[in-house]
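Step one of this worksheet: look at the structure below.
A single protein chain has been omitted from the complex, and every remaining protein chain is retained in its original position.
== subunit A ==
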Amino acid sequence: MAKVLIVDDAAFMRMMLKNILMKGGHEVIGEAENGLDAIEKYKNLQPEVVTMDITMPVMEGIEAVRHIKEFDPNAKILMCSAMGQQLMIIQAIEAGAIDFIVKPFQEERVLESVRKVLSN
């Protein structure tokens, strides 16, 4: 299916997402633990979809979305957010993210969103 790059500062969240995505037949080709790392890995790995956490040290998700979109205007980025981050999601969408999923992750929802992002 799709080659995915997972960005989240919590190894726990990355592990969860990875398992969900792999169950859905996707290939997780990389993991990044902050925005800066994500930009670097995006350039190197050229993933088809990026799942991007919002709150991260070093560089937050929204900033990373801006940079990735600058590098590749067609980048498909799915924000991972928690309750209470509405404004952040909106900023991320403004920056070019396509959609968002809400933690705690539900398997069907995540896969559904990835599918929709891909068909975009």
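Here is the rule we go by: contacts are C-beta pairs under 8 Å (C-beta built on N, C-alpha and C of every residue); 3 or more make two chains touch, one makes a residue touch a chain; residues count from 1.
Assume contacts and distances are computed from a predicted model.
> When one chain of this assembly is omitted, its UniProt record names it as which of these: "Peptide ABC transporter permease", "Chemotaxis protein CheA", "C-type cytochrome biogenesis protein CcsB" or "Energy-coupling factor transport system ATP-binding protein"?
Answer from the record: the omitted chain is "Chemotaxis protein CheA".
> Going by the touch rule given at the top, which residues of subunit A touch the chain that is not shown?
Here the touching residues of subunit A are 9-13, 15-16, 19, 33-34, 55-60, 62-63, 81-91, 93-94, 99-100, 102-105, 112-113, 116.
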